[in-house]
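The complex appears here minus one protein chain, its other protein chains still in place.
Right, chain A next:
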Amino acid sequence: MAFISTGYNPAKPMENRITDIGPKDYHDFYPPVIANNKGKWSHHEILEPGVLVHVGDSGDEVYTVRVGGCRLMSTSHINEICDIADKHCDGYVRFTTRNNIEFMVDSKDKVEPLKNDLASRKFAGGSNKFPIGGTGAGVTNIVHTQGWIHCHTPATDASGTVKATMDTLFDDFQQMRLPAQLRVSMACCLNMCGAVHCSDIAILGYHRKPPMLDHEYLDKVCEIPLAVAACPTAAIKPSKQTLANGTEVKSVEVKNERCMYCGNCYTMCPSMPLADTEGDGIVLMAGGKVSNRISDPKFSKVVVAFLPNEMPRWPSMTDAIKKIVNAYSNGANKYERLGDWAERIGWEKFFSACELDFTHHLIDDFRQQAYMSWRQTTNFKF
């Protein structure tokens, strides 16, 4: 397409420039029933999976229908969301903190037509466009990252692993049969954008090979002290290298026995790439939570050291996740989050219940704090 100006003048970039206006005020987008009852809600109820009702002190009711969203979506999909909101909800709609979509109506008789409309919409391939669910003690949307769609440091894909996992756990998105809600999160490298470090189950992209060094360009495109300081295990030191043509250049040296492939150095220095088809894969973690309900918030712990990247459906990964979810739903008491359950029965029982192998990779060896994760007691089960 030929160039079409918005009115911006590249010769005078600062002229008519609008800045620091911030986001729009959320009050502008409240449905009237929300605006009228704001701060005066009496109680709420989950009527069925995906459908909530909130009752105001005034007696006003607002019914919310929550549907799954793929997070990465086209403008035509957003237009369709807007069409649904126009048709049923006077043009109002919201997105949740787990990237589900919520349609709200102000009376009970509007709920069924909305639900029927949502449930009827499918993509040509057959998948639901707007599956209803994600409430109560079930599995809701997977918080995830960019993967091979857009980032340069991933060790796996985000959208692909998430679709495969949600397909496997889909029944639990539309039911509330678990002991408590189960949060699954995904991050495609251990920068952990998102919530993997604090989720019931977490999928994490992982490398297994040290970085390659492009000595010819390293000093030109990298600030060497930053690459050295990026390493958590001090595996990197500055060094002089001689190129094939005899020139001596500044670069770095990596002590491979000290490297644990975090990829931090590549984040800081483009001449230290480490992504690798066979080397890269997935780590699973479990037992994290952010709420203060009964037990304090917890970090998730590594429970599977490595699973290969098996595009496009990651079967070994979804099998392992399914085993964890089944063992948890069979074993945990009501209200117990996955981490509460694992701590109550003991992690040695968690591994046997989930039929997961325990390997030496799972034993913490990072700095002094690792000591605290070993067992300093005779209390254990055979």
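Quick note on the criterion: a contact is a pair of C-beta atoms (placed from the backbone, for glycine too) under 8 Å apart; a residue touches a chain by one contact, two chains touch by 3 or more; residues count from 1.
Here is the rule we use: contacts and distances are computed from a predicted model.
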item	value
Protein that the absent chain corresponds to, by UniProt name, given "TusE/DsrC/DsvC family sulfur relay protein", "Tyrosinase cofactor", "NAD(P)H-quinone oxidoreductase subunit 2" or "Multicomponent Na+:H+ antiporter subunit D"	"TusE/DsrC/DsvC family sulfur relay protein"
Which residue of A:267, A:291 or A:329 touches the chain not shown here	A:267
Touch with the omitted chain, as defined above, among A:57, A:223, A:348 or A:364	A:223
Selected residue (touches chain absent from view) among A:13, A:39 or A:126	A:13
Touching residue (missing chain; options A:36, A:96 or A:191)	A:191
Where the missing chain touches chain A, by residue	13-14, 191, 217, 220-226, 267-270
